[in-house]
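Not every chain is included here, but those present sit where they belong.
All chains are identified by letter, namely A and B, in their written order; residue positions are counted from 1 within each chain.
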Amino acid sequence: MKLLKKVSLAAAAVLGVTALLAAPASAAVTDETAFVLNTFSFLVHGFLVMLMAAGFAMLESGLVRTKNTAAICLKNIALYSVAGIMFYVIGYNLMYVDVGSYIGSFSLLYNPSDAELALINAEEATDEMVAEVVGNGYSVMSDWFFQMVFVATTASIVSGTLAERIKVWPFIIFVVILSAFIYPIQASWTWGGGFLAELGFTDFAGSTLVHSTGGWAALAGAFLLGARTGRYSGAGVRPMPGANLPLATLGTFVLWFGWFGFNGGSQLALGSAMDAAAMAIVYVNTNLAAAAGVVTAMILTQVLYGKMDLTMCLNGALAGLVAITAGPDLQNHFLALVVGGIGAALAVFAVPVLDKLKIDDVVGAIPVHLVAGIWGTLAVGIFGSGSFVAQLTGVVAVGVFVTAVSFVVWYVLKATIGIRVSAEEEEMGLDRAELGLEAYPEFGRGSQKL
Amino acid sequence: MKYIVAIIKPAKLDAVREALVDIGVQGMTVSEVKGFGRQMGHKEIYRGAEYEVAFVPKIKIETVVDEAVAGQAVDLIASTAKSESIGDGKIFVLDAESALRIRTGETGAEAL
């Protein structure tokens, strides 16, 4: 279990050294090799998580209606880009640099360490140069890369909930604030070594820090944005079926794939047998929790509705993944089935509840990321090594902060430039209204063949 | 019997259907069409090139009704489909010589 997503590495490095002194040199992993392996782990797991941006894009493209598909594609590639830039500009520093209890440094930009540049630029690398670089345990930019992709995930969650009616630019502005301030600040409390970390709150890969955070921000937005026109008009709910379920399925598989990077990489080190073994355990728990989520959703929808609902089963897989994310280091894999299954069940039940509350969540991001994320975080206090009270504190602290700030930001956006397209534009679809094109110009009603 | 062809805005379909059902129209056939008329299509820009989409999406409703209700049906469709904005559409009435319900073989008014 890693309290601090960064500090731990020092530990790892130390452990490497211990082993080194203890064991015959020839048997252990050398410091430089550990450095390379730790760095490569960040890069490999980082590119896996990066692909989750594509996963979200496909999931959401499949679950919106055709007339809003191009807009959601644009939002997804835009948010991934903006989140990365803002995290480079300031986010990372607020999250990890000189973190006190509540926030890091306001310094701008984050670049390679002088030690690394010295080594890279050296005519002839001296022993000391190497040692100084290796001392950090991993390359600084590999860590930045791995941390960066998490921010984008948080932003992706928001886009799914608010799809089909939010204007593009206000959404982008919210992403700027989310990735530059909201996410990094709350994350510094735990992974940055802030007060939640000291409190003993633990979140291995971000059920709360990443997924619930996205969920809370989405909830605040959905509340102020309102439901899609006609969604809750008159009696009951008017479904607006997703237009392309194979894409939604692809997106879910890609997210599942990326999650091995999300959780596996959060072991944060690969420089020792201990880390390698622990990482493998994380992979297995991640996969089993998702599998349990799918099966749970299949059975539940069959029983509740008399038919399996594919979209709910996809949600189930993701809910299982979100739930296990806070503690994928469970040492008895059977518990991963339990955690994932319960997470999926909660998501399945949460979907109609949200509709009752007239909170319109287009892709089910709130049930999946917020509800299952809370459950997963608390589960660490039940099955895992964490304390329930500490876990609960973390959930509440992050929830209150993110919801409050997001609400204010959304509110200001709404009051100023406005966040919602006009009724006509909504009827016409965001693709034509905001992008002036169509996602599938040759299919169905809008066909440009005519 | 009258063969009514109504071209309306897609958003009006449900309203029109319900209105017709209320006056006892038992059936209708609907298709997605493209319309060209006074409501000009819109200009769009794609990869820097501007172009005109000449046709606008419309819904065509075909319903065969008894002589008696034809006028009422037309008025009802008109009032329900109206949005006062350009492109509301048209209603045409043709004469239908015969109708037959395949399932039962009934003909004439019974077939509607």
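Here is the rule we go by: a residue touches a chain if its C-beta (ideal position, glycine included) is under 8 Å from a C-beta of that chain, and two chains touch if they have at least 3 such contacts.
No experiment lies behind these values; they were computed from the predicted model shown.
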item	value
Assembly formula [one copy per chain kind displayed, counts for the whole file]	A x3, B x3
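In this text, only the chains that are shown with their structure count from here on.
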item	value
Separation of mean Cα positions, chain B and chain A [Å, integer]	48
Chain B partner contacts - residues on chain A that touch it in the complex	427, 432, 436-437, 444-448, 450
Residues of chain B that touch chain A when the two form their complex	10-11, 32, 34, 42, 44-46, 53-55, 57
